[in-house]
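A short write-up of the structure that comes next.
Missing here: one protein chain of the complex. Every other protein chain is in place.
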Amino acid sequence: MGVDDRKPPETPPTAAADKPSSQAPAEPLKGEVSRTDAPGAGASAAPPGAPRTEPPAPKPANIEAAVTATVSETSSATGQPTAPADPAVRAAAPAPKASGAEAAAPTAAAKAAPPAKPAPPKPPAGGAEAHVPKAAPPTGPPDPPPPADKTPPAFITTLQTAVPGGVAALSFWVGDWTIIVPVAQLLDVARRLRDAPDAAFDYLSDLTATDWPPRTEGRFDVLYMLYSTRHRHRVRLKVKVAEHQPIPSVTGVWAAANWLEREVYDMFGVNFTGHPDRRRILMPEDWQGFPERKDYPLEGPGELLMENPLDWLKLRQAREEAEIE
Amino acid sequence: MIDQVLIPLLKIVIVLNATLVAVTYMVLLERKVIAWAQSRLGPMRVGPYGVLQPIADAIKLMIKEDITPVRADKWVFTAAPIISMVPALIVYAVIPFGPTVSLFGRKVSLYITDINVGLLYIVSVASVGVYGIILAGYSSNSKYPLLASLRASAQLISYEVAVTLTLVSVILMAGSLSMVEIVNAQYNQHVWFVFAQPFAFVLVLIGGLAETNRAPFDLPEAEQELTGGFHTEYSGMRFALFFLAEYANMIVVSSVVTTLFLGGWLPPFPNVGALHLLYYVPSWTWFLIKSFLFLYLFIWIRATLPRYRYDQLMRLGWKVLIPLAILNLVVTGIVKVMLM
Partner (left out) sequence: METQTVHHGAMFDTNELVINMGPQHPSTHGVLRVVLRLDGEKVVDCDVVIGYLHRGIEKLSENRNWTQIVLLTDRMDYVAAATSNVGYCETVEKLLQLEVPRRARYVRTILCELQRIASHCLWVGTHAMDIGAMTVFLYAFRERELILDLFEEFCGARLTYNSMRIGGLPLDVPPGWAKKVLEFCTIMEAKVGEYEELLTHNRIWLERTKGIGIISGPEATGLGLCGPALRGSGVARDVRKDEPYAAYDEVQFDVVIGTNGDTYDRYLVRMEEFRQSLRIIRQATEGIPEGPIVGKVPRLIKPAAGETYHAIESPKGELGYFIVSDGKSTNPYRFRVRPPSFCNLQGLRRLVRGHLVADVVALIGSIDIVLGEVDR
């Protein structure tokens, strides 16, 4: 592996998958995914597999969901199928789910019930409410609004006036303030939070993302954990973006974002624009797919190919030949 | 016939073998001393207290695969360790281990030869050794060795200037280039040159460390930076030759320093009548003890000090050692003239 000097395309390099040779990864994938998923769905006591977020979902739907998802990832420049297709699958699922879950795994359900009550004894508010839509597929974090007795810190109120539309919503949960920011205002909000003397968030603790595939208003939450070394306070920014939707890079605001954004790009395929050096960071340069997406199987094509190096070599050869052509 | 051929040959055989054995055990000594400095035991498995370790090492290195990189310059690659090793060994020809003694009714000198330009011979032969390192780095066709050989050439050349300039002041004191005469001069002048030339002693010691690539000047083989430096690509016996050459050079430097500054084979206070008892100890014993002290010092330094950086080493050489050496030379000359 050499360090690659070519700049990646501005869109996530799923486009490369259009080449005929890259049908190959999809081919073993289908079979393998169903292989790994079948026992997982069958034995509910086993350690949860990748799509275990809805464990009792009917087997066929489950497999189909995984397959469509991964295929769309490797072979689609369209990129659309995931979002619309998934809710359809899931919409069918909930009905048997509620009853099926209790019947199939009564012990698990019984255990699951009591802890739900002691869990939110202290949360300020909204904890229980957030917990209500139990059977629904996870379409995003609850982002509970701050309780009435909790006034947001001053820098948030000044931010609201300084950057109109910068604060789409506010959330407070277990002591953390979260500002939900529209993509368009992200840079303005970031700069304002860094430079305003009452905020002074000069330290980007962390930058990461969360994937909520079925969500309609963009599947990714991109999160910015900010900290101020002057005021010693924290805030979290949250930006919702769709799969190929460009999101401005904050490397110009906090240099620390460089590698962190590279990692988010590497793991989720979030389309950061204006990043000085957008390459994969942890995975190899020629990796297909984005491993931390929810529709990426835990035991993915890469691992299976690595286990079977001959296949992997064949695939690589095919790709090289295609490039020569 | 016997005096002309047989005895010199016998002496050569003895010195060569003794040197090689000393070099291999030098490795063991270093490992042991450093281990003790670092609160460990060192080699303990081969023989009692690991005394057979050098033999095991030698066997290992000899039966190890000898790899020549595909893209290496094969002839130079092969020649480099030899170029490095040979000068380290032939320097022993002029090192006096003792005076002329009578042995079985025959006068035998405890050195192979005493040429009247002995010191010059040592300085010039020893500087051939650096070609081994430079060529090894060049011929490996690999980047780390290349960097190392660049470092080595710069380092050795600049330190040679300092050391040689310093040696000139010793020659001024002794009035001779012959190693035996230098020892005799120390006897005649009633003083070891370490007391007459303390500056020169320190300079030669530092320069000697640098010329033998010993810590804290072991830049050409800095393991942590250059993964072994010039011998990165060497394995088996060729690597062993480099290794032996380094230790042989260490012994050379301590022998030379002993001869020049500590009165060679002379016992302590050679002119004090009350201590005449010390003459009953064989002269070469004194020589070996003094040399051993330096070897120990070398090892001790290695266990203690961090490594210099390339530019700092150059700065030390050119901006500190060479001016000091020149100053020392000038002062020595003036004092000598005034005393005359």
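Descriptive notes on the structure:
By letter and in written order, the chains are A and B; residue numbering begins at 1 in each of them.
Definition applied: a residue touches a chain if its C-beta (ideal position, glycine included) is under 8 Å from a C-beta of that chain, and two chains touch if they have at least 3 such contacts.
In this text the structure is predicted, and so the values were computed from the model without any measurement.
One chain is not displayed; in the complete assembly it touches the shown chains A, B. Considering the whole complex, the residue from A:Arg191, A:His244, A:Arg279 or A:Arg316 that touches the absent chain is A:Arg279.
Among B:Ala215, B:Leu295 or B:Ile322, only B:Ala215 touches the chain left out of the display.
Where chain A meets the chain that is not shown, the touching residues are 2-6, 47-50, 52-53, 55, 108, 111-112, 114-116, 118-123, 127-128, 130-131, 134, 138, 141-142, 144, 173-176, 178, 202-206, 208, 210-211, 223, 225, 229, 232, 234, 236, 254-260, 263, 267, 277, 279-284, 291-292, 296, 298.
The omitted chain makes contact with chain B at the following residues, 34, 37-40, 142-144, 147, 150-151, 215-216, 218-219, 222-227, 302-312.
To be clear about the criterion, only the chains that are shown with their structure count from here on.
Our note on geometry: chain A versus chain B, Cα centroid distance of 65 Å, whole angstroms.
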